[in-house]
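Left out: one protein chain. Kept in place: all the others.
Going in written order, the chains are labelled A, B and C, and every chain counts its residues from 1.
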Amino acid sequence: MSIIRPYGDTTGDGMVQLSFTLPVPHDKRAEGAAVQLANKMGMDPALLVHAKQMGDGFTFFVVYGKVNHLVDTDQVQVVERDFPLLSATEVNAAIKRRLRRRLNVVGACIGTDAHTVGIDAILNLKGIAGEKGLEYYSELSVTNMGAQVSVPELVETARERKADAVLVSQVVTQRDAHLQNTRAMSAAFREALPVGKRPLLIVGGPRFDELMADDLGVDRIFTRGTTPREVASYLVHALAAGSPTK
Amino acid sequence: MSIIRPYGDTTGDGMVQLSFTLPVPHDKRAEGAAVQLANKMGMDPALLVHAKQMGDGFTFFVVYGKVNHLVDTDQVQVVERDFPLLSATEVNAAIKRRLRRRLNVVGACIGTDAHTVGIDAILNLKGIAGEKGLEYYSELSVTNMGAQVSVPELVETARERKADAVLVSQVVTQRDAHLQNTRAMSAAFREALPVGKRPLLIVGGPRFDELMADDLGVDRIFTRGTTPREVASYLVHALAAGSPTK
Amino acid sequence: MAGKLDLDPRTVRTARRLAARAGQPVVDLARSHTTVSVERAVLRLAGVHGADQDGIPWVNRLVDAVRADVGLGHGVAVPVFHAMRSTGVDDITVLAQKAAAGAVRFDLPSTRAESTAARRAARSQAGAGLKVVDRRRRERDRLIKRFGDPRQRPWIYLIVATGDIYEDIPQAQAAARAGADVIAVIRSTGQSLLDYVPEGATREGFAGTYATQENFRLMRAALDETSKELGRYVRLTNYASGLCMPEIAALAGMERLDMMLNDSMYGILFRDINPIRTFVDQRFSRQVHARAGIIINTGEDNYLTTADAVEAAHTVTVSQLLNEFFAHEAGLEDWQLGLGHAFEINPDLPESFRLELAHALLARELFPDAPLKWMPPTKHMTGDVFRGNLLDGFFNLVGALTGQGILLVGMMTEAVVTPWLSDRDVALQNVRYVLNGAGSLHEDFVPAPGGFIQSRAHHVLSEAIELLEKIVDDSLLDAIADGTFGIMKRPADRGKGLDGVAKHDEDYYNPVTEALEQ
Partner (left out) sequence: MAGKLDLDPRTVRTARRLAARAGQPVVDLARSHTTVSVERAVLRLAGVHGADQDGIPWVNRLVDAVRADVGLGHGVAVPVFHAMRSTGVDDITVLAQKAAAGAVRFDLPSTRAESTAARRAARSQAGAGLKVVDRRRRERDRLIKRFGDPRQRPWIYLIVATGDIYEDIPQAQAAARAGADVIAVIRSTGQSLLDYVPEGATREGFAGTYATQENFRLMRAALDETSKELGRYVRLTNYASGLCMPEIAALAGMERLDMMLNDSMYGILFRDINPIRTFVDQRFSRQVHARAGIIINTGEDNYLTTADAVEAAHTVTVSQLLNEFFAHEAGLEDWQLGLGHAFEINPDLPESFRLELAHALLARELFPDAPLKWMPPTKHMTGDVFRGNLLDGFFNLVGALTGQGILLVGMMTEAVVTPWLSDRDVALQNVRYVLNGAGSLHEDFVPAPGGFIQSRAHHVLSEAIELLEKIVDDSLLDAIADGTFGIMKRPADRGKGLDGVAKHDEDYYNPVTEALEQ
């Protein structure tokens, strides 16, 4: 069946938990306002179980209740892995076979973001979750530019290294920094290089929505829990599948 | 201003936290389903920040995001206290003046519910939150029937004691036990006694919705954090205000 | 573990001696009375099963009929087996059905020979029931040997409470897979006041599922499967409590339940059941548990939901000492005493955590060989589930630091709903974190000599001794009437189920008690 509902302790009960702050002091009206919000979110009945004033003008609420929305799993859009997951040997073999040269990858954490643990996990030998990073693949030539790289520097380096793929990481998301930076990056590549010369653009980070690739002007988005092998396999799929050279 | 939105860390950001379980194993589709639910609840963007499979067929999710609903505090319906909060002396004086006899109160926890702490807090001398219970009021004659009282017993006792008011507590709410029991109780009183002879019916408990009095056939509902003084003041308002006798 | 509080062994001995003196009159009372439920338990062990069309068990109909004809004071065994012989009915359930239809009249045997024959038949049939209990106990021992005990102490104890046995089963199995060592199926709110045990598989409880023989069987079978899958024997708990405590104990023995909630005073205080009825039922049910190798869980934790956990700490100790005395008297061994206590101090109180440690350690050191059941915060839980999960973590830590035997896992939604599937998962993760990360911290926990924790424990123990002295002087029944425990006042001549009590006549005969007291 494709229609499901949240589950508290009985099939179909629809129960969920919600918490939020309203910018009002705590009184009955505030509680009513909290319930109104829960109702608007589709919770009915909405059980206000906790309300606590913080400072002068804010109140924190916890609400439990039944949502009447149905979830249709058939309607779920996901970016399914549409390429086979390859071993390192297979990746290397495919690149050798199709490109007849090493595939050049340039990675960086752009903007003012200095969170390198994620991109390092993908690129560095050490890897993550028991998988070695892309540096381990003999047919990949990896340049890891580190953190706080500006877009012009990135474009320049990509050009210099004749990058087949550019891997960008973005972890800070406050005020949509990650989206802004990614858009700036893809625009710069579009401007700097003609179609066909442009490297494959990949971004990653824990808070991206994988469905937004087109919107952000990149080829692919990777998010929470990505492993290097997935990225390597995708590179083969996108750059070293089909025709013998790109 | 009467229009407000949830507050994460900036005015108007609309941020809320949500958690729930879906009856599906954890995979990308499940995560998509979770986001779909959050979207249906009005969260956009909805950030899925945690997903954990439990057993074979369930996954627990935590979602953060921005709700686009507006809360209109002017539209909030609340049962405001529409009577003055009296001191014990005032309560006693009012009863003496108007009724010229003690006001009879019968309290019980009905059905199979055995949670007496709440009703005891209202009735017993000891009280709660620093306020003495109704037994403390010299002009109130209180009969506390305790727990697991059946509706016929309650009606019988109310009749015997010539109850002016019947106070019923309901704490267990699973499968709406509290609503069912309250409806059964009010129906029994309607059946047993003619209008005018029927005592004032009051229910209380932590999970009632104060707006449901009519629906449940009672005169008033008290909920979380009620204190004895509020109840005493309401009794005066409902039974010993206006005319000299009931 | 022992020795951290530097308790004076003489003081401890005094406390125990006082508890024995306070309890003895109640034991005497129990030895000289029977109840409808004790008698029904005898007949259940002797083979009566099933219920009439209205769901009233045949065993109730049979006891009612005997009682109507000859009273309860002789015990039902002799009149019933005498009737079997005289009517020629050889299936006891059939006899019950006939009795219900008014087709049998009960009387006492008129000759010594008839009497001896009836006793012999009763002894043999009830013995068959006890043999089932014995077989179950051996079976448990075998399965524990095969599957193994939990790797860690405390055992992790989780509740299911959907009201529907068929929802309970998968939830219980999921909980066991997620780490629960003990599963308790909470009962429907109303059951404790039913003077009969419902029949069959049930799906309509409120905030709990009915305790029935069939539900016991279904859940035990499901958990046997899961035990096998996990390579760890998962224990099952239910409630031998309320008006039918003796019968439920018998059913639990026959269906291999492993633990039973069974307290000497809970029914009196929290269900307003008559004190005498309770004490009589108690003693019998404990004798059955002793035989069945079932661990009892006492209910002192409940006192702290109505009384203040600091002020009333010593009442918990007193009750534990009484529960121990009654349990030993009924034949239970120390390893079967899951004495209850709880983390219920107001968390806003300064030093609340150290007070909890003091109380928990006192229980630990007073009862070094009992498993002790450590109950989570409930009273001071609110709808703030984030805070709730935190309190549960500190509760778990006290459990680990003081070597509790059985840890009832607290739920962050305690003040909101009966546990959701995800609540249990969050809660177990909490327990795992604490036991895994700080499970051996007790090695580094050494209450400062003469410091806060030791002084508090000594103080509670001395208050307990004072209270016990008072009880010895006045009587336990008076103490209960006065609201000593849980601030609930329960006079001995009030409460539910008193009419089901009867004083033994001189010729009272009960083949089960006889066997259990051998």
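Methods note: contacts are C-beta pairs under 8 Å (C-beta built on N, C-alpha and C of every residue); 3 or more make two chains touch, one makes a residue touch a chain.
Remember, predicted model here, so these are calculated numbers, not experimental data.
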Chains still shown that are in contact with the chain withheld from the display: A, B, C
Selected residue (touches chain absent from view) among A:128, A:177 or A:192: A:177
Contact residue for the chain not shown (choose from A:113, A:135 or A:219): A:113
Option from C:246, C:447, C:497 or C:511 whose C-beta touches the chain left out: C:447
Sites on subunit B contacted by the missing partner chain, in the whole complex: 7-11, 15, 17, 19, 47-50, 52, 62, 64
Subunit C, residues in touch with the chain not shown (by the definition above): 347-354, 357, 384-387, 389-391, 393-394, 397, 412, 426, 429-430, 433-434, 436-438, 440-441, 443-448, 451-453
Contact set of subunit A toward the excluded chain (per top definition): 19-21, 52, 54-56, 58, 60, 111-114, 116-117, 146-148, 172-175, 177, 206
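The definition used in the following text is that only the chains that are shown with their structure count from here on.
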Longest centre-to-centre distance from subunit C, chain (CA-based): A
Chains linked by the largest number of contacting C-beta pairs: A-B
Euclidean distance of C-alpha centroids - subunit A vs subunit B, Å: 44
Intercentroid distance (Cα basis), subunit C paired with subunit B, Å: 33
Touching two or more other chains - residues of subunit B: 19-21, 58
Where subunit C touches two or more other chains, by residue: 415, 417-418, 420-421
